[in-house]
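The complex appears here without one of its protein chains, the remainder shown in place.
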Amino acid sequence: MFYSVLTLFVLSFIGFYLGKRKSIKLSQNIKLASLPSYYGYLAMLYILIPTLIAWFVLLVGENFVLEKYLFLILKEFLISMSGSEVQLFFIKIKNLSEGASFGNESDLELLGAQKIIQFKNLFLLLTYLVIFLVTAIALYLVNKKISPTFKSQRDVEKIVNLFIQLCSYIAILITVGIFLSLVFETINFFGYVNPLDFLFGINWNPNKAFVIDSSDVIDKDILKDAFGIIPLMTGTLLVAFLAMLVSIPLGLMSAIYLAEYAPKRIRDISKPVIEILAGIPTVVYGFFAALVVAPKIADLGEYIGLDVSSESALAAGLTMGVMIIPFVSSLSDDVIGAVPQSLRDGSYALGATKSETIIKVILPSALPGIIGSFLLAISRAIGETMIVVMAASLQANLTINPLEPTTTITTQIVTALTGDTEFDNPKTLVAFALGLTLFFATLLLNYFALRTVKKYREQYD
Amino acid sequence: MVNSIITKNLNVYYGDQQAIHNISLDFLKNKVTALIGPSGCGKSTFLRCLNRMNDVIDICRVEGNISLNGMDIYSKEIEVEHLREKIGMVFQKPNPFPKSIYDNVAYGPRIHGFTDKKEEMDLIVETSLKKAGLFEEVKDRLDDMGTSLSGGQQQRLCIARAIAIKPEVILMDEPCSALDPIATSIIEELITDLKKSYTIIIVTHSMQQAARVSDKTAFFHLGNLIEEGDTSKIFTKPDHQKTNDYITGRFG
Partner (left out) sequence: MTNLAKRKKAELRFRFYGIFSVFLSLLFVAILIFNICSSGIGGFYKTIFLTSIHFDQKLLNLEDNASEEQIRNASFRKLIKNSFDESFKDYSKDEIKQIKKLFYRKIDIELKNFLINNPEFLNKTTKVELTASTHIDQIHKGNFDRTVQEKHRKVNNFQLEIYDKFVEDQKVKKVWNSTYFTSGDSRDPEAAGVASSVKGSVFTILICFLLSFPIAIFASIYLQEFAKAGKITDLIEININNLAAVPSIIFGLLGLGILLNFFGLPRSTALVGGIVLSFMTLPTIIVACRSSLRAVPPSIREAALALGATKNQVVFHHVLPLAMPGTLTGTIIGLARAIGETAPLLMIGMVAFIMDIPSNPLEPAVGMPAQIYLWSESSERGFIEKTSSAIILLLMFLIVVNFVSVYFRKKYEKKW
């Protein structure tokens, strides 16, 4: 694979050289419409674009064709196997063909592996053949096109512009990809579980779906009561609420102090140090929460006579709150900074103290912006994964008591998709339904947050 | 006397607003023509029509006819890059590229494919800098950044850059407004020098400058061409009351 890509690039460079050489030769007699290197670039693009497309198509198509081919030549053996057995067989002979042998292969498997190797060699040959053929055609076309009056620069720029335009569409493509991947599997999931049971169920017990492994018939009545998202939502919101309890006062007050009171030196030092909190990977917070915060809280609880779970929402929520402090403070800082000086001056002129000015003038006028930043912080908190995965519980509890173990949407997504994943089981598929819920929730929060912030900005622009 | 650029019934609109009203004005070859008038009178807009710099602005619409040596510059066959090779421009604020002095001058010749030989390019750079009267000051530091020069030197570098592509016409949009008096006088001398080889059209705010450097003067007001003619005549006995008011400093 590596060499085929290399060949591709080498060929396109040769194309560049040939195109440039020909145009230089031409330019000795007459002035060309474009610089010689543009003729080179054009030849390069003419080779590179179709070969890359062809190469990509072959790469994606290889697996597909290979399976069809194997079916065809091993028909008599495969006909007696079930679908999953065939899949297993394919995986085994594929591994075998890559040299992963365990020494206990049957003749059929060895034969299959041999066929795969044969096929792959043939396919590689085909790939090179296509690349060279396309190159030859491209060179012929470019050669015919190159003439003193031909404006190669214009063509090159057109191709480049088209290319960068396509690059910008990738953003749409990613969103569509997210949406499709979530929706498809969610629909599959809803084939097992009624959407209403999912959205309004108050019991979360996905392990019930194990039952379907023994008998192939799925008892929907059992599943009815296993995938209720409500306990996960309360858990998620509880953790997010606790996080906000820490981050909003601390973040907002820090922002106010640093923006309005602090001498420049302290501001210059403190701001980046607080920002460090935002730069620390979340897995570090998770480790910290599970290893330091949770036991400390449990100890403290024991000391004052409370029964605190070691996987309580409190540990995860508090740690997450610390993580979000810089998020709140830098957003609030921007918002407070945008309040015009004239408003402050007006308040001071009436004899108000600084704190009165802040509380009665600045904060009210900055309120929409501050609320917007809170919403963004909340959306951050409910989408946060590692802290809750490491510090919160796996057990769903419909409770608002922060001392009891709680689980969250993200925790359950991770649980569903790590370890054994079976895409024909609601236990795995539910992750996508949860993901879709999370996606919409954060989308909504962000939409409102950005809208409030934008409105606020416009007010003072 | 040969006309270099001829404009006929030129109207320019920014969206719904008309910036230039039906102006017809001709520019003589190897002469300096000054465009004067109060701020917002459309003289810069007019200037930027001549090398189609207004193309960049989406909402800008140009009607009428401008021709360079008898060729309609807004016709479909003309490529704007080609046109700008023939009509150079120097801007209000010196805007050298943040590259070396050498590269600043060599950039134009390079993209237009004047030469790909180092010695020939050296020669182009040297003659351009000499013509702009800058060579002696920078010959030992051609690799220094163009932006490291003083304001007046930067503007002369921009002039050198403009003449390196051998234009026929040079447009100058208030080239001295950001410079001190000494730098200004150097540039003015340079302009007088350059008109031997180029047609120069200069927009200026300073009436003294117009009087000093130009052969012809055109007075603009609110998008209209009020009066044009020999500089000496415009400044001594203008036909129009408005022109008289402006040059005597009654408004503007």
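Going in written order, the chains are labelled A and B, and every chain counts its residues from 1.
The working rule: contacts are C-beta pairs under 8 Å (C-beta built on N, C-alpha and C of every residue); 3 or more make two chains touch, one makes a residue touch a chain.
Bear in mind the structure is a predicted one, so any value in this text is a computation, not a measurement.
If you put the hidden chain back, the residue from A:T234, A:T282, A:S309 or A:S393 that touches it is A:T282. Here one chain is not drawn; of A:A262, A:I371 or A:L403, the residue touching it is A:A262.
In the complete complex, the hidden chain is touched by one of A:S168, A:N207 or A:Q341, namely A:S168. Among A:L180, A:I202 or A:L350, only A:L180 touches the chain left out of the display. Contact with the omitted chain, checked across A:D197, A:E311 or A:E384, is made by A:E384. In the full complex, subunit A makes contact with the omitted chain through residues 60, 63, 153, 157, 160-161, 163-165, 167-172, 174-175, 177-178, 180-182, 184-185, 249-254, 256-258, 260-262, 266, 270, 273-274, 276-277, 279-284, 286-288, 290-292, 322, 325-326, 329, 353-356, 358-359, 376, 379, 382-386, 389-390, 410, 413-414, 417-418, 423, 431-432, 435, 438-439, 442-443, 446, 450. Listed for subunit B, the residues touching the missing chain in the whole complex are 51, 53, 56, 58, 81-85, 88-89, 91, 93, 95-98, 107-108, 111-112, 158, 161-162, 165.
What we mean here is this: only the chains that are shown with their structure count from here on.
Computed centre separation for the pair subunit A/subunit B is 53 angstrom, with centres defined by C-alpha atoms.
The touching residues of subunit A, counted against subunit B in their complex, run 31-32, 34-36. Against subunit A, in their complex, subunit B makes its touches with residues 111, 113, 116.
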